[in-house]
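Read through the structure below, which is laid out as structure tokens, and then see the notes.
Apart from one protein chain that is not included, each protein chain of the complex appears where it belongs.
First chain written, first letter: the chains are A and B, and each begins at residue 1.
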Amino acid sequence: MKNGAVIEQQRSKPVKQKKIRDIHHLPPIWNALSHVLIGLFSFSCVYPFLFVVVLSFTDEQTLAQNGYSIFPEKWSLEAYSYIFQTGDQLLRSYGVTIFITVVGTLVSIALVSLYAYAISRSYFHFRGFFSFIAFFTMLFGGGLVPSYIVTTQVLHLKDTIWALILPMSMGAFSILIMRTFFKTTVPDAVIESGKIDGASEFRVFFSLVLPVSLPGLATIGLFSALGYWNDWFNALLYIDNARLLPLQSLLMKVETNIQFILQNSTISNSTERSAIARSLPAETTRMAMVVLATAPIVFAYPFFQRYFVQGLTVGSVKE
Amino acid sequence: MAGLERWLKLVSRNKALLLMVLPGTVWFFFFSYLPMPGAIIAFKDYKFSRDGFLASIIQSEWLGFKNFEFLFKTEDAYIIVRNTLLYNSIFIILGTTLAVTVAIVIHEIANKKMAKIYQTGMFLPHFLSYVIVSYFVFSFLSVDKGVLNQLLQYFGAEPVYWYSETKYWPYILTIVNLWKGVGYGSVVYLAAIVGIDKSYFEAAMIDGASKWQQIRKITIPMIMPIIMIMFILAVGGIFRADFGLFYQVPRDTGALYPVTNVIDTFVYRGLKVTGNIGMSTAAGLYQAVVGLVLVLATNFIIRKINKEQALF
Partner (left out) sequence: MKRKSMLIVLSFVLSAVLVLAGCGSNKENNETGETPAAGANNQQAEKGEPVNLVWYTIGGAQKDLDKVVEEANKYLLEKINTTIEIKLIDWGDYNQKMQVIAASGEPFDIAFTSSWAFNYVEGARKGYFYELDELLEQHGQGIKEVLNPAFLEGSKIDGRNYAIPTNKELPAQAVWRFNKELLDKYNLNAADATTLESLEPMLKVIKENEPDMYPIQVNIGPFLPYDFALEGIPVGVSLNDSELKMVNVWDTPEAKQTFETMRKYYQAGYLPPDVATKQGNEHELAGKWFVDKQHTVPFADNLWSNSLQYPVVSTPMHEPMVFNWSVTGSMQAISAQSKYPEQAMQFLNLLNTDAYLRNLMNNGIEGVHYNKLSEGVYEPIPDSGYGMAAFTLGNMFLLDKLKEDPADKWEQYKVFNNNSVNAPLLGFQFDPSSVMTEIANVKNAVDEFGPALNTGSVDPAEILPKAVEKLKAQGIEKIIAEAQKQLGEWRAANNK
């Protein structure tokens, strides 16, 4: 570790008598410029989303006549009342999605951080091997059908909630990011000092390493949570039972059905096509579904965010 | 015998750490390595037999590299490789630069409340599927009703047929990709910056370093390892294109194929009729092998420069 010695040196200095609050002050002009640029970019990101919200409250006929407009002539709650009318599927899917997101993220953080910590330690003899084992899976896979067979015929997960959780609970990507976080924020020297005090590897990990790695954990936790929240493909493959369908798969079903009709416009008989078309919700309803599927995770976002925007007191490393 | 003993000793010395990687290794075994031999389908004419999948693979005829042929045979082969590589290179370079910049700026903005709001805003596009994004791009670029053409006409310019002019699309796709990915990408770097020990900055301030100097001398070097790892990982995926971006956003418009057809869309279109799993597996293998070669090369170079920052 290149910086290890430097950090040690820093640490031994008793700098932290009081918190210096404003180390982040940019010169005022730069600060203003940053606000403008980042603000504009941020707005361009929010705007379409705002549009989706407006569209979901637009009257269906108005939308068909006038196209997209941020100030529709006629507002309507029709889309939402339609969705809530269709019964308890939506609520049930909320339940499924929340469950797999929470459980999946916790499992994922546990698996990833343990694995990543071990391979981040330079004194771990097998770290090259285990790094490679993880990394190799990023590039090579057996393809869809073999994975399907393992999940359904070897592990027998078909039509269980675990089919939505386990296939996504690890990932070389998170492991390698986390490994770097551990390497840079927790030098071997700190661990060694902990060990000299007689703490076991696990104790060091839980009481010394994890607390200072919160930004990293929040990051991979966020990625994992988003992955679970947005996942529909595992549901498409493994779930036949409507009681286990997550939220995104409801949304994706509508989108794939629309694509399906567009693509098959020359193939299937029009009677068949109109049967499918009739089963599709209107565009405003689709937008309402996007809103309903996205809003909860957007509101959950600040929970993760505080770990990597506000900053932490990193002091605990020193004791 | 002595080797075994030595090895056992090593295992026992590392047993705590080995125990830590155990659950993950089991996971990798089942979800990654167990399906891996299935990739052999890429070299077979897969026909189903009543004895199950494995028997089907074994009984299917060997084809050699015939399943790979469609990826190399025509002039499209060059176009899709070129498009995939160029776009991904641009995305990696610009995406990384922007994400790091955004992360630093967000971190430096004094008003933490605003910083949080900006950051949340930037994250939103990640939640919109490319199908929805394509609606918006279309509402901008539609010839007769699009916002952009209405603006052009307002200023007396001729309307542009966006969906038949290839020259605009490299920019459009790049902008859409960055717009959708920068907020998400900056999270990793934000976390890395937050993880930097504050005492560095404190010391630098005491020494009278300007903000610029702090960023250049402390922030960037400290997050370099994570930038490098993200870079290597991205290079590994350089041969895989984002299907939604290249298929949904241009609305599968034929006239744009010269600049929008990438390996993934080409394979999708080509196999739509026949649904051949041998050929789709072959395409995946092709992408993986090229990715592996490029990663090893990148890793080799990075290793030469700074051993600590290499992947392995």
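For the reader, a short list of remarks on this structure follows.
In this section, contacts are C-beta pairs under 8 Å (C-beta built on N, C-alpha and C of every residue); 3 or more make two chains touch, one makes a residue touch a chain.
Quick caveat: nothing in here was measured; it's all calculated off a predicted structure.
Shown as candidates are B:Ser164, B:Ser210 or B:Asn306; the residue that touches the absent chain is B:Ser164.
Shown as candidates are B:Ser142, B:Ser186 or B:Thr298; the residue that touches the absent chain is B:Ser142. Considering the complete assembly, chain B touches the hidden chain via residues 29, 33-37, 45-56, 66-67, 69-70, 73-76, 138, 142-144, 161, 163-164, 250-255, 257, 261, 266-267, 269-277, 279, 312. Touching residues on chain A toward the chain that is not drawn are 60-61, 63-65, 85, 87, 89, 128-129, 132-133, 136, 144-145, 148-150, 152-154, 158, 236-237, 240, 242, 253, 255-262, 264-272, 274-279, 282-283.
As a convention for this text, only the chains that are shown with their structure count from here on.
Mean C-alpha position of chain A lies 15 Å from that of chain B. Contacts from chain B toward chain A in the complex involve residues 10, 13-14, 16-18, 20-21, 23-25, 27-28, 30-39, 41-42, 53, 102, 105-112, 114-129, 131-133, 135-136, 139, 145, 179, 182-183, 187-188, 190-192, 194-195, 197-203, 205, 211, 222, 225-226, 229-230, 233, 236-237, 277, 280-281, 284-285, 288, 291-292, 295, 308, 311-312.
Taken together, the chain A residues at the contact with chain B in this complex read 1-3, 7, 10-11, 13, 15-16, 20, 22-27, 30-31, 34-35, 37-39, 41-46, 48-49, 51-52, 67-68, 110-112, 114-115, 117-119, 121, 124-126, 128, 130-135, 137-147, 149-151, 153-155, 166-167, 169-170, 173, 175-177, 179-181, 183-185, 200-202, 205, 212-213, 215-216, 218-219, 222-223, 226, 230, 251-252, 255, 258-259, 290, 294, 297-298, 301-302, 305, 307-312, 314, 317.
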